[in-house]
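What follows is a single structure, written as structure tokens, with notes after it.
Here the complex is missing a single protein chain, while all its other protein chains stay put.
Order of writing sets the chain letters: A and B. Residues in each chain are counted from 1.
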Amino acid sequence: MGEAILTGSDLRKVFDGTVAVDDASFAIGEKTITAIIGPNGAGKTTLFNLITGFLSPDRGDIRFRNKTLNGTPPHEIARRGISRTFQDLRLIRQMSVRDNLRLAYPNQKREAFWRALFGRKGEAEGRVVEATLRLQGFGSLVPLYDELAGNLSYGQQKFLTLACCLAMGAEILLLDEPVAGVHPDMASQILQHMLELKEQGRTIVFIEHDIEAVRRVADQVIVMDEGKVIASGSKDEVLVRKEIIEAYLT
Amino acid sequence: MLPQLFVNGLIAGSIYALVALGFGLIYSTTRFFHFAHGAVYAVGAYLTYAGWLWGLSLYIAIPLAVIGTSALGALLDIAVYRPLRKKGASSLILLLASLGLFIVIQNLISLIFGDDTKTIRSGAVTEGLPIFDARITPIQITIIAVSVPLLALCSVFMRRTKIGKVMRAVANDPELARVVGIESDQIVLFTFVLGSALAAIAAILISLDTDMTPMMGFYALLMGVVAVIAGGVGSIPGSALGGLLVGMAQHLGVWKISTQWQDTIVFLILIFFLLFRPQGFLGKAVKKVSV
Partner (left out) sequence: MDYLLHILILINIYIILVISLDLIAGYTGLLSIAHAAFYGIGAYATALLSLHFQTNFLVNMALGMAGAALLGTIIAFPSLRIHDDYFVIATFGFQMIVYSVFNNWVDFTRGPLGIPGIPTASLFGFAIDSHWKFLILSALFACLAYGVVHKLVNSPYGRVLKAIREDEIFARSLGKNVNSYKIQVFAIGGALASVAGNLYAHYVTFIDPTSFTILESILVISMVIIGGAGSLRGPVIGAVVLVILPEALRFVGLPSSVAANLRQIFYGSLLVLMMLYRPQGLIGEFNLQGR
């Protein structure tokens, strides 16, 4: 395992009277794939929200490459290189696939007011995104470029959200249920992509309920329940533990 | 000076409380801002005027006007809001529709009755009875004597009767109410009837004191909206409390700031609450979009 690139210490978040995250700590190694598993309501998505700045922790510290993320707004955290997908599949359904991808591309000059008004037309930026994505194995999206994102199948939409994370040039991808509810063939493709992305040097953390998916791609596993981190370690260590198997895998 | 302002504030506050209560009830059960409530309010006063013009005594015209206004409220629900709800319209669409209705109704009043001030008052303008350094006219006493028990009655109604409890349940948690199978269309219709009746009573009371114009509804609506937000959306006592707050703030404000800025104070209160405490005094926390 490489250096811990993303860490959280003693995180706590309470809302509506319930403790969603309870003294949770974690360390994600660079260029690894970590799976977070646990029952519904365990605090997994809340943890993602804390890391990406959509929620701020009541207590505790989150660091990316040893610089704190606490108090940083979500868009800034995204710019620093942490991308994410959402459990309820967020996308701009009324825009084409192409436009969703182009939206994700970072540092676009014509997204600023003056440049948009007076800059020269030409979507050179967009073409770079598309070429890169094709190289990275997202060629299957190319024929769908002009389709409205809302018209894609569920699996294709999930694939698109993964592509958006890449189009951002993100180093860390936080994927919330990347294969849940997806046709097995598409799920397999997505998982294969995750492995390839790790080879390319990215770090992935994903939440899943599908243990086969976890076994297939994860290096490390974190188990959460009732806001706490119950277990964390390498996949082989954690997944053979009897209590884990009984509680979560059956 | 101060006692008089206090009395004036109390009078205005009672009227706004009635308007806000109706408006707030409707919001609680339907989750959108029924702007047309202001126009419905004005209709209450004008129907009374029409009845009186026609030769009816006020004792007959007033109840008829209240009934007529309630019927109007019900009509708006059945003809416009319910079909929109059935189509799954968002609260913004409902709000825009209600803006349209407001404009139509207010202009119909203006068309039929004219823009000049109409009165249903009889008798000369009296000086008012002295009370603690202030003066209060018999009509103004009536306003308070009617609104306070009426508000109390509504409160009892909400707590003790079956339909009142159901309304509160729907207001509290519309999702749950739907799941439990409460016939929400009926409840909503009833809310419109009740809310419109309250508005009519408020309009009639104020007209007995200060006459009526077609724009009166607009003004009452503004105060109603601020009252509901300040007092707490979804909280029934909150709406009444908010009304009182607005009335008081508006009149007591005159003590330090000149009368022309009376209304500005009220709107600044609105912005303050929206920015810092959108749930008002007594409302529940406003849910933000969940991630």
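One rule holds in what follows: contacts are C-beta pairs under 8 Å (C-beta built on N, C-alpha and C of every residue); 3 or more make two chains touch, one makes a residue touch a chain.
Not measured: the values here are computed from a predicted model.
Novice: Considering the whole complex, which of A:R12, A:R63 or A:R110 touches the chain not shown?
Specialist: A:R110
Novice: Touching the left-out chain: which of B:L5, B:I103 or B:L252?
Specialist: That would be B:I103, which touches the missing chain.
Novice: Which of these, A:K13, A:K31, A:K44 or A:R84, touches the one chain of the complex that we don't see?
Specialist: The missing chain is touched by A:R84.
Novice: Using the document's definition of touch, tell me which of B:D173, B:D209 or B:D263 contacts the absent chain.
Specialist: Of the candidates B:D173, B:D209 or B:D263, B:D263 is in touch with the missing chain.
Novice: Pick from A:T32, A:T52, A:Q156 or A:Q189: which residue touches the chain that isn't shown?
Specialist: Within the whole complex, the residue contacting the unshown chain is A:T52.
Novice: In the whole complex, what residues of subunit A lie against the chain that is missing from view?
Specialist: The list for subunit A reads 52, 54, 73-76, 78-79, 83-84, 86, 90-95, 99, 102-104, 106, 108, 110-113, 116-117, 119, 121, 125, 164, 168.
Novice: Hey, which subunit B residues sit against the chain that's not shown?
Specialist: 32-33, 80, 83-84, 88-97, 99-104, 107-108, 110-111, 115, 218, 222, 225-226, 229, 260-261, 263-264, 267-268, 270-271, 274-275, 278, 286-289, 291
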